[in-house]
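Rather than the whole complex, this shows some of its chains in their spots.
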């Protein structure tokens, strides 16, 4: 009996060990799969930004903006591979300085790099739209590499690296809490948005937007109609889709018990905030228009950008706020967008695609909203028992951390990018020649216009019609020409 | 010896328990991941519908239709969150009346809400295209909220809620079988399509489609060419992509043993039916054209809509029919589309994007096809041993259930939406003013046209050419202007 029992035990032991190892292996692979899916979805946001920006600019600058969008994804990949990833995630007080992540030289968690790269590329591409139609290609590439290689990674290091001084993952986090910025309202969107704001100020408005060619202020801002609203809507939907990788994917792992709940909550709050943002932005704008003009018009651009504002606004708190709070956050985000957009016009800051109101202002709002609405149960679920909820749940520490994070991002980006853009500008490397701007960058730098919608020669169509008529006694396609 | 043995046992017991729990946790998280992926893919169908509809309408209504597409996704999210989800899935005879799903107030399976929302939004957006170019925005928003909040959820309750009187998941299902509508040929597509049909009848055709401005019938229907076939094709491909979330995703879980087989079958039948639908629809139309006109033309619109018809047609039975049957279902779906499209023209019912033939008629066909082709082995695999296969496998009960389901959906939608649309119309809230319709809704309600393809001023181009010629002794870009 004993022998049999022992025999069973030994078998069982081996089987147990094998099962245990199998489960570990399987979990690891599932996490790779999860980050692959989420990363691919986030990568599609590059496509979304490209379509949104291209649709927003005038026909004469379409190729230019799309080339910038494509190249910042590419430059972002190379720059983040070489330097950025190490700066962001290696150990170090203010930035990662040593270790295997640089050039992936001694780091084998490749999927982690892939996933993190998609975030860096997102931060970089936010700026493209704002400076569209007047920024030099070389300046754009320089700034873009600098952002993905250095500026953005330092922000990541501060807030997401456990060695970071603002990080919620720090062993002894700031104010016992640290900054909660789950998917990057601050880290990604404010960093990109703040860069865009500084760039827009230094670069100045497009000719004819607030000033005429000779620099005289216009009575009324010139409106530059987007060349294709279809592309804008396409971009918006693709971005929304990508956000389902961006927010839920920020759990980084899906095999860890409880992480499914976090990802699910993020999917729901993301959806509700986007929906609320679109609705509030459009109707708020309709209301403003009705009050001033007496006519109720529904502005698609407002709905789109409000939707994106809602998405940016929920990004920090997507895993810590209640669904009802996500709706409130989205509703306010829509209003924040409209007000910020009007404010920029008042300040004569020219943002060709309104990326600053969407990413910078709603990025700020997202951080603040987290400090207000983060609920006790979800903070516990996502970060653990020792963390504090938002102000509306009776604790002000988190809000304080969020505000510090906001100030840090603004300060850091300003200190680095401000002088950089000013120097570029002083060297005449930032802005294209006025005549090139008027002609548009596609013809002046990219071998011609983005579209050629010319149809066939009328003579040819007539000849074909004739030929068919002879053959069949009728033509049958003439109408369609 | 005994002591050792006991010791091993105790260890083993604890390890076993831990492993068991780990497996449960992991399975749950994988299911979240699965629904996240499928839901995100289905959400992209909103983009697909927007592009398809936008491409199909005239240039003067592009912004209007896209705004409707965006807002019904947003309104759908909010309405389904507040009311629809509860009505659909809470207990109750005819509709869910109480419980935690309303406002997600006491329901923590968030991913379930996310996934189900994407279906509700799909049902809502189907109607947008049909009533395009003439329906008022406010009317659209009202109907859209009503559909996602109430009409569609009641159909879900009847057919997918285990408390539903037609549900295959009912403890004692109708005729011992219940209605098999795996991913919603009936629940989603017929509900949307029937609403579109009623709306189109009440709203009447666009000016110049069957009648001239003064209401005199035209000799020949006016053809309104789609403004961009590229957008239509883009939309079609995105919809097809989304269907890989829609159909396989309707297993709801992927961790359950055997569900992988169901999802895999659904992916294959979906592919084959779509392919067969495109081919049959296009060649059937080519044949009809050749017989009447003597000229063989290949109509891309037919191929696209036939493809979508095949997708709708396989949606009910995707997990219960053999691959060869999927091809037959698709082939017939293509013909159903062409015939239904012609029928609508005969009846002078104006559907701006042919959504009624695709969703309503092929939704019906999908339900009937399931009643005919559901195979014994796959019904058993997907639903269990006690369920009956289709008529071609010797049992008529399933077909009977499908027909009852079809009749129920038509009756329910008609009873609710008929009076609703008639009332809207009587109040003058349904249709825009004729002059607005002629001008197009973009200019009359949305601040201007969707496109501005104006290039640079010729003088500026000449000036730049001159300048470069001076600088380099040649210009090098003049051709491309």
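Chains: A and B, in written order; residue numbering restarts at 1 for each.
Note that in this section a residue touches a chain if its C-beta (ideal position, glycine included) is under 8 Å from a C-beta of that chain, and two chains touch if they have at least 3 such contacts.
The model shown is predicted, which means the values in this text are computed figures rather than measured ones.
Undergrad: With 2 copies in place, how many does the full complex contain?
TA: Every protein chain is the same sequence, and there are 3 of them overall.
Just so it is clear, only the chains that are shown with their structure count from here on.
Undergrad: Please report how far subunit A has to rotate so that its Cα atoms sit on those of subunit B, a copy of the same sequence, as a value between 0 and 180° in steps of 5.
TA: Rotation angle between the two copies comes out at 120 degrees.
Undergrad: What whole-number Å value describes the gap between the mean CA coordinates of subunit A and subunit B?
TA: For subunit A versus subunit B, the centre distance works out to 28 Å.
Undergrad: Within their complex, state which residues of subunit A touch subunit B.
TA: 2, 5-6, 9, 12-13, 16, 19-20, 23, 26-27, 30, 33-34, 37, 41, 58-60, 225-230, 233-234, 236-238, 240-241, 244-245, 248, 254-261, 263-265, 267-268, 271-272, 274-276, 278-279, 282, 297-300, 303-304, 307, 323-324, 327, 435-436, 438-440, 443-444, 447-449, 451, 453, 468, 472, 474, 476-477, 479-480
Undergrad: Which residues of subunit B touch subunit A once you look at their complex with the stated criterion?
TA: Answer in residue numbers: 1-2, 4-5, 8-9, 12, 15-16, 19, 22-23, 25-26, 28-33, 36-37, 39-40, 43-44, 46-47, 50-51, 54, 62-63, 66-67, 69-71, 73-78, 81, 103-104, 108-111, 113-114, 117, 137, 223, 225, 228, 231, 234, 293-295, 297, 445-457, 460-461, 463-464, 467, 477, 479-481.
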